[in-house]
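Everything on this sheet refers to the single structure shown next.
Missing here: one protein chain of the complex. Every other protein chain is in place.
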Amino acid sequence: TNPAVYIKTTNETASTGSAVEGAVRLGFSAWPGWFPWQVAEEQGIFEQNNVAVDLKWFDGYLESISTLTAGQIDANSQTLGDTVSSVSGGADQVVVLVNDNSTGNDKVIVAEGINSVADLKGKKVAAEEGTVDHFLLLLGLEKANIPKQDIQFVPLETGKAAAAFVAGQVDAVAVFAPFTTQALKRPGSQELFSSKDFPGAISDHLVFNRKYIQENPDKVQAVVDSWFATLDYMQANQDKAYEIMAKRGGVSVEEYKEYADGTQIFSVEENLKAFQPANDMSSLMFAADEMGQFLVDSGLATQKPDTSTLFDDQFVKAYAAKVGKS
Amino acid sequence: MFLQVNKLNKQFQTKTGTLVVLKDIDMTIQQGEFICAVGASGSGKSTLLRQIAGLDTPTSGEVKVDGKQVTGPGPDRGMVFQHYTLFPWMNVQENTEFGLKLQGVPKKERREQASYFLTVVGLTKFAQSLPKELSGGMKQRVAIARALASEPKVLLMDEPFGALDIHTKESMHEFMLDLWQRTNITIFMITHDVEEAVFLSNRIYALGARPGTVRKEIPINLPDRTHMVKRHAIFHDYRDELMDLLRKHGQEAVAAVV
Amino acid sequence: MFLQVNKLNKQFQTKTGTLVVLKDIDMTIQQGEFICAVGASGSGKSTLLRQIAGLDTPTSGEVKVDGKQVTGPGPDRGMVFQHYTLFPWMNVQENTEFGLKLQGVPKKERREQASYFLTVVGLTKFAQSLPKELSGGMKQRVAIARALASEPKVLLMDEPFGALDIHTKESMHEFMLDLWQRTNITIFMITHDVEEAVFLSNRIYALGARPGTVRKEIPINLPDRTHMVKRHAIFHDYRDELMDLLRKHGQEAVAAVV
Amino acid sequence: MTSTPHRSIQSFIKPKLIRPTVFWRLAEDIPKPLYTALTITSIALPLLLWWMVTTFGNIDPKFLPSPGKVLEAFGRLWSTRELLKDTVASLWRVGVGFLFASLFSIPVGVLMGSFPSIRALLEPLFGLMRYMPAPAFIPLLILYLGIGEEPKITLIFIGVFFFNSLMVMDTVKFVPKDLIEATYMLGGNRWEALTQVILPHVLPGIIDACRINLAAAWQLVIVSELIAANEGLGRRISVAGRFLRTDEIFVGLIVIGVIGLTFDLLFQYLLRVSCKWASQKR
Partner (left out) sequence: MTSTPHRSIQSFIKPKLIRPTVFWRLAEDIPKPLYTALTITSIALPLLLWWMVTTFGNIDPKFLPSPGKVLEAFGRLWSTRELLKDTVASLWRVGVGFLFASLFSIPVGVLMGSFPSIRALLEPLFGLMRYMPAPAFIPLLILYLGIGEEPKITLIFIGVFFFNSLMVMDTVKFVPKDLIEATYMLGGNRWEALTQVILPHVLPGIIDACRINLAAAWQLVIVSELIAANEGLGRRISVAGRFLRTDEIFVGLIVIGVIGLTFDLLFQYLLRVSCKWASQKR
């Protein structure tokens, strides 16, 4: 092992004990809807639910997805879009829990002088190709009836996209928090539209490999239970929770609080509803179908993936039954 | 018939065709003799010695040492090369021991043997020096000690003193004669220096060039072997005979050079 | 007094202190003379020539050529080095022309001049060959042609034939004498080969070693300059006188070598 | 003289025999047909192993696609012209970046090798810069140069320039001082010695340094195409990596490998031509 583990930095959190044999390997990355996992770990909520979790932080969201696909972790928090594209690539994954919906933390931010979606015509717009923000951008264009060929799309990793925007190298950018804060540092920049304008379009989940669920249903249940327990804890100890999450995100507590409205953490009830079939974006199945179409349209997938077995609500239902909210 | 070369032929395949370098070489050397082969540059001297050493395989013919046919290189023939071939990272002692080490001689014995031969070549004081700290003559003396340490049946030398200045060369000649008389070893030496050959050897093979052949075999009988002999008429006669022989062939060879 | 060396001293700063290589050297060479300086290896011969060439600066003393003090290298002194210094990527013609090209001589003139001197050294047929295709003697002949092409006031040579075999060396000696008589150039040559020096020069400076000093200046008067003269008693007397001189100092030098 | 009974040594010597061999020839040429056969094996054997493992082993094609699948992906990408476009894009970037890097590093390297003063002035800085990972400059490059071709090419430039300068510098050390002095004696000045003697002499060394650093340039193609590239082999590989399309990764890798090897052989040919005059073989 790397001897660096023996060096304790002053701002390092006490926990992160070495991985226990048989622990659930759970990955997450920078997104306000997922920072609660850090709270769960630091407050010992996994232990309270009798499950060992090896929580893996990824600086790069993309790496967390490919690591799950590679089977090197058991579970990951990721967006619906990415789950669908993984599945289209042949991965066998199951959504067991909705973490949150983005209600404004995914933004299209534009430079001074751009005031409408129509103004984007001919402009350079950066986003990470195939991610939800790319999706959001296309949704916005579609709503304004602007063909996507009319803009100059610049594929850039999210962090770099924000940096390029600040440096004035692109005219607009589609990014998620905390990179939105970063992008808005450009003088005169403003939000053009955000995920708030497209409710349900961007939802984030806890995704497991199917094989793991089949072999360890009780552990999956315990992780789901821990999530809801964490939400309860955060309700009760807001300040402490904010402090932990802001630090993980690398922003100040004040900045972090701005994200609160942009991310709607899903309660048990909302979870149950989302797993129901319906004909609008409030239903996961419908949204997954839309997303599949988007991937085909944008050329990132060759054929529409089968999303029929993507969702498994048994764990959410079991928790609801346990707390009497079904 | 200690060292015997029978109907030896050697040719190389080159881009422009087959190059015949040695043609029907016959030589016979008795135990304890000091024999030189003299020839112009490019007459195939080194090629001949490589066949005897077993570093190359003749196209036809054979080489026998002490009755046994040569099939490959080996320490029964000590070799001193035209260019310095000391191992530059070993000191003089280690260089001298190296052959014995390769042959599995225990440390103590090989140390003694090497020390003995360093005494023989007069370099005991330089045992700990690196080759780069030695002059050219000293280097070749170490190479000789190294070859002798394995107690070879014959010592093969390929223009060992060609790179030395005239004074060092003279002292090496005296050293060689002294060594030969003391150890009574069989020596076969190759050179293009006619005076050197006359001064040192019992018998000289004069080689013709392109292809290399034995032109003449000349037994040498000198009244004595100090460097005063070089003013002797008999010495000059030998010298001139050989010079004439080689000058003719040498000029042929030079004319043939591209 | 065409080439003059006055009270020349040269010392080097080494890790172990100051090394005096040349001490109070005085030499005078007249126009058209062929002069040799003879000395053992390490006696500072090359160092002396480098001061004359202007490739190095004396610690004290001066060198004058045709009355002008030498301050740096230049084509008024043609130089033939101890090691082959032909430019390997240029053919013989280009090598010979190179000095003239550097001096801004137009193409046509320098081509003619180079061709002329290639005729002088007898290598016209090899004008298009690369240096690697030449034998050692031919290489030095090209180096001589190259030096001569700039029509230097004096030709400086540093053991130019040291690496040649004895036959090639002999023919180079004849060539040099012939060249000297035809062009009437002033030649200053350095060598450790006593016979070579006696055979070629009008006068010999015998150098002593450590530090290099002029031990003796010996004018040479030979009845003729064909290689038959080497059997002449007068030749042997010169040779032996020099040999004795050098042998003594040479051994001192060898003893001083680490 | 010591009185050691030195004849005793024979009893210690264990005779050994060097058996003649063809395959195990040490520092000696082996017959041409064997050489050819082994060269073919070099490429064929790994291919065969790969084919065997994927056919008979029970391996997820996500982890290791079969040669057939890779060929199929190649056909697919070729027929849509995507592969061609990617190849041209990457070739251009690597080519231009490498060209500029060579154009600057060769003179700089030659000057550093020739003039100790210039070496003293630049070597410490270059030695430091060489270790700095080129990808670290990406954020800065985006800031300064934007998202077009310039930052991509500059990245490759940075990755090659320092290495190449220092390697060219090293080759200049091997120019014999005699040749430079001969130039002075023939009436040349320092500038002429530099351009007409040092430069031709180190040409083969420069070509060899460039050959090695062209490979280094290709190592950066993926990283450079992370900067807002719409096409390119590096971008194809990283997109394929994201969607775990291992077959496309392999297509990209093999295309890069083949292009690289082609240029390598070209450089080796140039090297041989450029040092025809050298007596020693390279």
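For reference, chains read A, B, C and D in written order, and residue numbers begin at 1 within each chain.
In the analysis below, contacts are C-beta pairs under 8 Å (C-beta built on N, C-alpha and C of every residue); 3 or more make two chains touch, one makes a residue touch a chain.
Since this is a predicted model, take the numbers as computed values, not measurements.
Seen in the complete assembly, the chain not on display touches A, B, C, D. The omitted chain makes contact with just one of the residues D:80, D:117 or D:279: D:117.
Considering the whole complex, the residue from D:67, D:95 or D:139 that touches the absent chain is D:139.
Check D:108, D:182 or D:237 against the missing chain and you find that the one touching it is D:237.
Looking at D:146, D:204 or D:252, the residue that reaches the missing chain in the full complex is D:252.
From the set D:89, D:180, D:206 or D:228, the residue in touch with the chain omitted from the display is D:180, counting the whole complex.
When the whole complex is considered, the residue among D:71, D:199, D:216 or D:278 that touches the unshown chain is D:216. In the full complex, the hidden chain is touched by chain B at residues 53, 55, 72-75, 77-79, 81, 83, 85, 87-89, 98-99, 102-103, 130-132, 146-147, 150.
For chain C, the list of residues touching the undisplayed chain reads 71-75, 100, 103-106, 109-110, 112-113, 115-117, 119, 149-151. Interface residues of chain A facing the missing partner chain: 1-4, 7-11, 56-60, 63-64, 66-67, 70-73, 157-160, 162-163, 166-167, 179, 182, 250.
Convention: only the chains that are shown with their structure count from here on.
Counting only chains that touch, the fewest steps needed to get from chain A to chain B is 2. Common neighbours of chain A and chain D, by the contact definition above: there are none.
Chain B and chain C have Cα centroids lying 32 Å from one another.
Separating the CA-averaged centres of chain A and chain C is a span of 85 Å.
Per-chain Cα centroids separate chain C from chain D by 46 Å. In chain C, there is no position where the chain touches two or more neighbouring chains simultaneously.
The set of chain A residues touching two or more other chains is empty. Pairwise, the chains that touch each other are A-D, B-C, B-D, C-D.
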